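A quick write-up on the structure given underneath.
Complex shown without one protein chain; remaining protein chains in place.
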Amino acid sequence: MFKPFSSVVNTSYNRVAGHSLDRLAALSDGIFAVAMTLLVLDLALPSVRSVHHEGQLARLLLQAIAPRFLTYLMSFLTLGIFWVGQQTQLNHLTHADRHLSWIHLAFLFSVTLTPFSTGLLSAFIKFRLALVIYWVNLLLLGAILYGSWGYAVRARLVQEDVTHDTLAAICHRIVIAQSLYALGALLCIFSTYWSIGFIVLVQLNYAVAPPFRHLLHRQAKPQN
Amino acid sequence: MFKPFSSVVNTSYNRVAGHSLDRLAALSDGIFAVAMTLLVLDLALPSVRSVHHEGQLARLLLQAIAPRFLTYLMSFLTLGIFWVGQQTQLNHLTHADRHLSWIHLAFLFSVTLTPFSTGLLSAFIKFRLALVIYWVNLLLLGAILYGSWGYAVRARLVQEDVTHDTLAAICHRIVIAQSLYALGALLCIFSTYWSIGFIVLVQLNYAVAPPFRHLLHRQAKPQN
Amino acid sequence: MFKPFSSVVNTSYNRVAGHSLDRLAALSDGIFAVAMTLLVLDLALPSVRSVHHEGQLARLLLQAIAPRFLTYLMSFLTLGIFWVGQQTQLNHLTHADRHLSWIHLAFLFSVTLTPFSTGLLSAFIKFRLALVIYWVNLLLLGAILYGSWGYAVRARLVQEDVTHDTLAAICHRIVIAQSLYALGALLCIFSTYWSIGFIVLVQLNYAVAPPFRHLLHRQAKPQN
Partner (left out) sequence: MFKPFSSVVNTSYNRVAGHSLDRLAALSDGIFAVAMTLLVLDLALPSVRSVHHEGQLARLLLQAIAPRFLTYLMSFLTLGIFWVGQQTQLNHLTHADRHLSWIHLAFLFSVTLTPFSTGLLSAFIKFRLALVIYWVNLLLLGAILYGSWGYAVRARLVQEDVTHDTLAAICHRIVIAQSLYALGALLCIFSTYWSIGFIVLVQLNYAVAPPFRHLLHRQAKPQN
């Protein structure tokens, strides 16, 4: 069968490129770590010259820093949730391939956008456009992670002992979360603060609630 | 027994999510690395235009940079101490689970706050409010690490060969350090410089003193 | 045979230094992660004071941010391509040596230049000089990676089961990509936008196209 030269090269190269799950995980951890820490640069310090006594500093911190602290917390939760989500996927794979690597690079591209969309929302917290851009970022993260799992299943990269239950749980999880984020974004019709509050509550539910639920249901599920 | 749909999904997902100690350690190392290096951005350079000869540069470095160097050193010691502390905990676990991952994400959130609270203290070094905020950051780091150990023990994530002695040592260590930090913070009643000096001494004792003590006691403990 | 003192030292040291592929990969992942995330700082936020309503924000984002978004995307793709390329090489080696470590440190030096050359191109997007500097950065990355592979083959660091096909594919790949980048850079005779567009298309072809081609050819290649 005739194959043009560049196709031969690409085929050989693609068969050997990007097979390391370890390095994909390492790059991801690095990018998440930098993005999570860069978020704090958004909490700009009050100017030294404009503050003359403790009361002024307290007022400035409450007025200028407190709203930014909220978006900072929201974005840290976002990145934490997607870090756990990505890790869960990668832990169930036997190996990566070139296409999976590029799907995850696209995912990491959305991760690096988070400090920008967070900064935009911090600066323009009452603007619906800023909130919609933030939501598009959330949507991108979820959609690419969903696509990545679909690809991994189709390309048979998933470990053999992964049950159908787990396969489905990972997908449902993303769909439910994204539905709630979309609902939160819609609330900006009333006020962007409603949106932010709703999204933070959804995120806290994912992050914090399970331990409490876990305590309530402890007797019902002796094996954890 | 009836379980609503979302609970089924959550249960399956939570059983598989966040089990990798390696990636938790890697994310932590990344965040500590970025936070430790970002601290240096606080040592703002003197403006080129305001300096005309060596003497002026020396004076500016001593007056403007020296106090910031002190808070920079204090925060690097803080992060170093908590990095060693977290590492010690993780080294004694057999695996992570979703809840432990989120407890450590909360810990890492406090780590990312350090460059902010350090910058605030550098800029407003004579303000008690800045010192109290810095101390709250220290308290958060300690409290979450303490809670993380408690959770790990309860959830049976700790390796079997860990003795009761070690379990207790890790807890006592945090309680003693936090008591000393609280005492240091209280000293700000007199002066914030007293607080900073006291906290740095406590930290240097943790970091530097053991080797010296080690040398003094060497004959008493031949097996190290 | 007479050997001067410093040569004895160097020889012993060089025989033991820099043999760890793992740490070389870890440093590389760290530098790629920081460089990829720093790129986003280029997307400077519009000033809060100059924006009074949603329409203004939308216009500013389209006019001021959109061109910067293009260079940001191009540089993320660049770094992604070279990350996959370096990973592919390192995955085929048995170990590193001191010289390979320094070749890769030179490669990482070019990686750290990327945020600078990207920022320059964002700021002066119509200046041919900025585009040529960006292209020199691309050329450096490719040339050093090419040299690294040549050195690894000559120094017998490559795993024994690597076929001649793979050896050649890795080299051809770099030469073809660099020829296309050079052609793209030449297009700046007409307009720098043509250059940027062409380079982004070449990069997207490397990153995105293979999966599609993969789908088209699926029946012809049942074993992936």
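Residue numbering begins at 1 within each chain, and the chains themselves are lettered A, B and C in the order written.
Following the convention adopted for this analysis, contacts are C-beta pairs under 8 Å (C-beta built on N, C-alpha and C of every residue); 3 or more make two chains touch, one makes a residue touch a chain.
All values derive from a computational prediction rather than experimental measurement.
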Touch residues of chain B, complete complex, unshown partner: 25-26, 29-30, 32-34, 36-41, 43, 45-46, 48, 51, 54, 57-58, 61, 73, 76, 80, 83-85, 87-88, 91-92, 165-166, 168-170, 172-173, 176, 207-208, 210-211, 213-214, 220-221, 224
Considering the entire assembly, which residues of chain C contact the chain that has been omitted? 1, 6, 9-20, 23, 26-27, 29-31, 33-35, 38, 97-99, 101-102, 105, 108-109, 112-113, 115-116, 119-120, 123-124, 127-130, 133, 151, 155
Using the touch rule from the top, list residues of chain A that touch the missing partner. 30, 33-34
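Following the convention adopted for this analysis, only the chains that are shown with their structure count from here on.
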Tell me, please, which chain's centre (mean of its C-alpha atoms) is farthest from the centre of chain C? B
Chain A and chain C: spacing of chain centres that average the CA atoms, whole Å: 25
For the pair chain B and chain C, the C-alpha centroid-to-centroid distance in angstrom is 35
Residue numbers of chain A (touch at least two other chains): 26, 29-30, 33-34, 38
